[in-house]
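Missing here: one protein chain of the complex. Every other protein chain is in place.
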Amino acid sequence: MMESSAILLTFALWAYVAGMAGALVLQRAERLANVIGFGLAALGGVCGVIFSVSSLAAGRAMTIAPVTLWSGPIPAVRLVVEADALSCFFVLIVSLVGLAISVFSLGYARTYYGRKNVGVLAGVFNALLLVTTLVFIAGNLWMFLIAWELMALLAYAMVSFEHEDRETRQAGVLYFIMSHLDAACILLGFLMLTQAAGDFSFASLRGIGAKLSPQQRDAAFMLFVIGFGIKAGAVPLHIWLPVAHPVAPSNISALMSGVLIKTGIYGLARVCFEFLGPPPMWWGATLLTAGTVSAVLGVLYALMEHDLKRLLAYHSIENIGIILMGLGAALMFLHTGHAVLASLALIAGLYHTINHAVFKALLFLGAGAVLHATHTRNMEEMGGLAKRMRWTSLFFLVGAVAISALPPLNGFVSEWLTYQSLLQGFGTTTSLVRLMFPLGGAMLALTGALAAACFVKAFGITFLAQPRSEHARNAHEASLPMLVGQGILTAACIILGLFPTAFLKLLDPLTQQLTGHQLSQQLTVANGLVLSGATAQGGTVSTLGITLMFVCLLPVPLALWAVFARRTRTRIAPTWDCGQRGLTPQMEYTATGFSKPLRMIFKALFRPRREVQREYDFSPYFATTLRFESHMEEVFQSRIYRPVNLWLLRLSRRLRALQAGSLQAYLIYVFITLVALLLFAS
Amino acid sequence: MSVHDTLLNRLKRGCETMAYPKGPAPALPDRHGGALKVEAAKCDAGCSACVTVCPTEAIARPSGKSVALDLGRCIFCAECVKVCPSKAITQTSDHRMAVRRREDLVLGDTGKEQVRLAQALDKKLRRLFGRSLKLRQVSAAGCNACEADTNVLGTIGWDLGRFGIQFVASPRHADGLLITGPVSKNMELALKKTYIALPEPRIVIALGACAIAGGPFIGHQQHHNGASGLVPVDLFIPGCPPHPLTILDGLLRLLDRLGEASERR
Partner (left out) sequence: MKRDTPFTLLTNGTALSWADVPEWPLAEFLRNVGAELGRGERLSSFFGVPEGDALRLVAVLAFDAGNTLAVGRSQPFTGSFPALTATHAQAHLFEREIWEQHGVVPENHPWLKPVRKDHGAGPAVGDFFRVDGREIHEVAVGPVHAGIIEPGHFRFQCAGEEVLHLEIALGYQHRGVEEAITGGPHRATVYQMETVAGDTTIGHATAYANALEALAGTEAPLRAQWLRAIALELERLANHTGDLGALAGDVAFLPTASACGKIRGDFLNLTALLCGNRFGRGLVRPGGCPLDGDAERLSQLRKRLETALAEVQQAAAWLWDAASVRTRFEHTGHLHAKQAAGIGLVGPAARACGLVRDVRFDHPTGWHRFAQVPVSVWPDGDVFARARVRWLEIQRSGDFLREQLDAVPEGETMSSLPALAPNSLAVALVEGWRGEVCHVALTGPDGKLRRYKITDPSFHNWTGLALALRGQAISDFPLCNKSFNLSYCGFDL
């Protein structure tokens, strides 16, 4: 019922408010602040999940009609919220992930007891969930932008939580600057739209693109792409992501990677599919290209990382790329008039959005647990954690399998759908543009393989073999709330993977709203057991079927084992070491060693530099010390951002000439400006 | 060189693997020193010429007892054969010398003029290893001659693989241990670790005079005088180095693959 869903949502929002207030008020009582703050956030999350799932299941286009929360002195200044299918979908994402992270944080915040202000952490966390939800349910430009700004500010505050560290402070500043850059672009874009509409509400902006000239539409599109692209972390606008996400507390990193960057996707979906009207081909092509480049570069850089959280941050860039590929393909199909394929591509992109939110948050929570146990982010100092942190390693493994798009988990389903849309795209048009589809598919395949390799490295070096440091040796399992939080997301991965057909029904109102087509019927075959590729040329796959097959075949090896194991004696002996005294952790493979062959293959991109320093006393044949270091060039920073920075600084130095420091000069400036304005106004 | 050339060459040469054991054993060099034969009855009274001349003190003649030659310590220099006035010690051209028990290598008493050849493994082990025996070789201070003669068994002339016998890289994959060398103190840990790493059931073969009793270096304190003190040995193959035919004979005898079941002494 409409009222009940509105009540649920309102309750969720008030829960966040209460959590924020409570945590901030109870700052001094750490434990209480922790429980109250994160407990209420979890409660809000539960309500949000129930609200969004029920709304989507009900299948209505508009769940909550535009409601004015507050009216200002001028009629134009109002705060309006509304919840349509797209909003509900993203509220589902923020609520589900927020719920899991809140539960996790109940245990994680204990690491900050006595060190930092847990009340502030919990309070700002609640506030962040609140404003993010508000972004998704914003009904007019004021609400959207205010929530957007608050989100950026609060996220900045959280990134700089451990501001004692210089690296963290710099990361925070970079995040702040990039957030404002993107806010500026979005603002400009929206202003172009609202000027044509005359009104700030989203209801009036629907389809406004028809009223704009093609050049204005293109300009608006570019502004939105840049603005939302920065937020989402698409290449080449991504440089803040691998810097800011690792330094934040791990639960915040999970929230940022899981939810905050999805606001960029939400924005792009909203403006491209609803506001800007029928897209020309190059819009979709741009998004597809940006997505492909982000995907490939993201995973390549991830492979070279040995900082666990930076590795995960680069993977976020990769997955945003995959989502953008889906969205871009959808726009291209809208242009060529293939509504079914457009819906398929859109579904693929949005399904991947929620999948990525779930498994990325899971991986970051796991990384948080590992970081807490070993006090380091550097994988080269970990190892052997699988024996010491059994559950965490199991959850991390599920997350790794999911992100590598291996069946039968959720990553596989959404990437399969993306492949389906790309491969079927080849026949949609006769122009050369159609080559982008199979090319995109090929790049997606490359990304998938590299992602799997990267997670072999991440999981293997972190959890397997022997511990490489004292901390890793003394690691202990995470506390119960941390395990439950990870467990919730693991369960979500499994459910989203095994029951895609059920989930697709929830996406029906979404595609109806954005592309005018409902697809779940076409995608479901055989009573919901099998997922199909929508058209005759598409394939079919059944993750549930695969799982059931494994489960049914499992008794065979078990039976063999039961029969033969009894006849043989098992003896546990040390690993064969060629007869020497014993193996040391120094003899384990390193993360950088693992990725070295790939670094050599993609040398042109990474531009690795190596340094070998040899010191010897008397004879060059006998070195006293030998030091080896290798670095990679940060291509985007050095070739794009630094030149732009330098140009800006040069320009500002020139403009400083204007700051003459004399009152007379400033008065003349005022006078000139007045005259100019008067002339312009007339 | 093209594939064509290689194939033609191979066809021309035909099968280069020897027929043994299905055919006669290959001809040994005529100067090859095979097994020794000790007929104590022929000894002159009070003569101990062979005892003083043996470099590894393999021959003993305690007063009142007959001469005893320990073939496990023998390095087949044949000095004793040269010096014996009554031809009590002679050298045959018999390549067969492998035994199961250490005491079977001591010749001289009546009934023990020649080596008592190895019995095959018991039925259970024959069932496991008879057609597939994987060996891990450990060179515990061997001089590389026994190793070379073991390596040659893998070449196309001898082709050990046709009996299912193969030398493997990891002791985890092995059924048995083949030890060469007198087992230096520095190799003791490695040998023990290799032995422990073998899954059971496992067998141990001591190849060459060094592995049985220390070889030419017998008595040095830098090593353990052979493997017997460290691991239980199932097959002893004497020689310095044993001719590949002797090694092959020993291995096949162990697995009962020789086909002449009545050849026991």
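We call the chains A and B, going by the order they appear; numbering starts again at 1 in every chain.
The rule we apply is simple: a residue touches a chain if its C-beta (ideal position, glycine included) is under 8 Å from a C-beta of that chain, and two chains touch if they have at least 3 such contacts.
This is a predicted model, so every value here is computed, not measured.
Listed residues A:Thr430, A:Thr568 or A:Ser619: the one in touch with the omitted chain is A:Ser619.
Screening B:Ala19, B:Ala41 or B:Val152 for touch with the missing chain picks out B:Val152. In the full complex, chain A touches the omitted chain through residues 306, 378, 380, 577-581, 583-584, 586-590, 592-597, 610, 612, 616-619, 621-630.
Considering the complete assembly, chain B touches the hidden chain via residues 1, 5-6, 9, 16, 29-33, 53-56, 75, 77-78, 136-152, 154-157, 167, 169-171, 181-182, 184-190, 193-194, 215-218, 220-223, 240-241, 243.
The rule is short, and it goes like this: only the chains that are shown with their structure count from here on.
Centres computed as Cα averages put chain A at a distance of 69 Å from chain B.
Put simply, chain B touches chain A in their complex at residues 138, 170-172, 187, 189-191, 193-194, 196-197, 199-200. By the touch criterion stated above, chain A contacts chain B in their complex at residues 569, 571, 573, 576-581.
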